[in-house]
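If you scroll down you'll find the structure; I have some questions about it.
The complex appears here minus one protein chain, its other protein chains still in place.
Our next item is chain A:
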Amino acid sequence: MSTASPTTDTQKRSFTTSAAVYVNERTSIAGFIKELGRKAFPDHWSFLLGEVALFSFVVILISGTFLTFFFQASMAEVHYDGSYVPLKGVEMSVAMASTLDISFDVRGGLFVRQMHHWAALLFVAAIGLHMLRIYFTGAFRKPREFNWVIGFTLFILAMAEGFTGYSLPDDLLSGNGLRIIDGLVKGIPVIGTWTSFLIFGGEFPGTQIVGRLYSLHIMILPALVIAFIALHLVFVVVHKHTQYAGPGKTQQNAVGPPILPIYAAKAGGFFFIIFGVIALIAALFTINPIWNYGPYDPSPVSAGTQPDWYIGFADGALRLIPPGWEFVWLDRTWSFNIIVPLVAIGIFIVLVLMYPFIEAWITGDKREHHIADRPRNAPTRTAIGAAGVTFYAGLWAAASSDILATHFWLTMEGVIHALQAVVVIGPFIAYFITKRVCIALQKKDREIVLHGYESGRIVRLPGGEYIEVHEPLDEYDRWRLVSFESYAPLMIRPNARGKITAGQRFRASLSRWFFEDRIAPVTKGELESGHGEHH
């Protein structure tokens, strides 16, 4: 800002300008605003999923802060003496009693508690959908691989946040959840028994766990989530947002409304809409009615126990193990009914985490990618994604196996066996179907480019034949259908020392698997060489 003639300037300046100058001369913020304020931000509904996640996290922070003023993370025993008559005099922990007080004795407390819980459910769901969007459009490719890893870490942190929060009220349902964690940890070879002993501060349930989860829930995990979100967003700015293929959009540009004012207005307004939707749900629908469950007691449990939705896949994985997977060997217990689900989920997580690097290795593509793929144009990737979704969905559904059985009048055993099939065979079926559907859709796209789209106009030819007139696409619509790249399978070649390494062989076989079946985009030559002539 100019400092040449301050007296005359000051007289002409409006209040806003003066204030801006005042702040800038102490913060140097002008450079920042000049750089960011008018950045173009590509626009698409699917780009909002990440915003839903971010904004529901803000709602979680706001509502959670309110709750900390009332919640007491102590497992000391008290006799409940609040407003909820059916539990009067019942022995429970201070944590449970203070949660009941938030619900029944603090005006608006139940509303904030329900908002917090609903927002948490939405947070994890939105991250999951956001990740699926990133995956299926290939938005994880260079230069965004690290951001994929950061985002996936956030997904796991969000689940940890959810589980620790869910366990805080020390009610019957969450206590049984902790009991399952205890059993799970104890089943881990070598370190399990001691790990459980340390987590619970002695025997299960002990008197420590709620306080410890509280430290995690309101301090350590939120700090990590905030740090990772900050990192995630810094990278979004550094990389600029991806955009879908479209006329005028290239790998070298980013097209969209400027951050100030349009994007800021839309995103800012969207924050209040998300906040409002969560508030509306919290006003209308009960979540986690702990007063119906009662305080934790290791003896009772109700039928149809369910974890919060995002823990379902892990609970379901436990349920799907067939009987008898536990052995005593070398005088030690090997709980494969615990180890196998843990390892299977661990492998799944590592594969998801590593996928960008695996695909980059297979294609060998070192260029930056800023145009998001249409899922059909990467058939193998899309099919792998569908297989992964099927695997996850099978595990997830298994967490409700008893409810499925009772609702649909099926046998418990039948549901479990069917879901075992879904988890083991389902991914292969989903892979096969999805790949074929993608290739069929690509063929359809080619046909539309070559022969035009159906105009709905029926014409009778002199010979009596009826045909539907196909209209050629204009160049803008055509561009959307032809602007993608395909990859060829890797040809193995000897390296500099004249050798073909095992790694290259492996890479070539993966590359064949990925790109053997492929559809290339229509070229100018193909269109001109008269493929469309028979109309």
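By our rule, contacts are C-beta pairs under 8 Å (C-beta built on N, C-alpha and C of every residue); 3 or more make two chains touch, one makes a residue touch a chain; residues count from 1.
Methods note: contacts and distances are computed from a predicted model.
**Student:** Missing chain, UniProt name, options "Peptide/nickel transport system ATP-binding protein", "Cytochrome bc1 complex Rieske iron-sulfur subunit", "Amidohydrolase family protein" or "Branched-chain amino acid ABC transporter permease": which is it?
**Tutor:** From the listed options "Peptide/nickel transport system ATP-binding protein", "Cytochrome bc1 complex Rieske iron-sulfur subunit", "Amidohydrolase family protein" or "Branched-chain amino acid ABC transporter permease", the omitted chain resolves to "Cytochrome bc1 complex Rieske iron-sulfur subunit".
**Student:** Among A:G89, A:P323 or A:G498, which one is in touch with the chain left out?
**Tutor:** A:P323
**Student:** Given the contact definition stated above, which residue among A:P205, A:P222, A:G388 or A:P427 touches the chain not shown here?
**Tutor:** Checking the options A:P205, A:P222, A:G388 or A:P427, the one contacting the hidden chain is A:P205.
**Student:** Determine which one of A:R13, A:K266 or A:H470 touches the chain that has been left out.
**Tutor:** A:K266
**Student:** Per the definition of touch given earlier, which of A:V124, A:A245, A:I311 or A:V423 contacts the omitted chain?
**Tutor:** Only one of A:V124, A:A245, A:I311 or A:V423 touches the chain omitted from view, namely A:A245.
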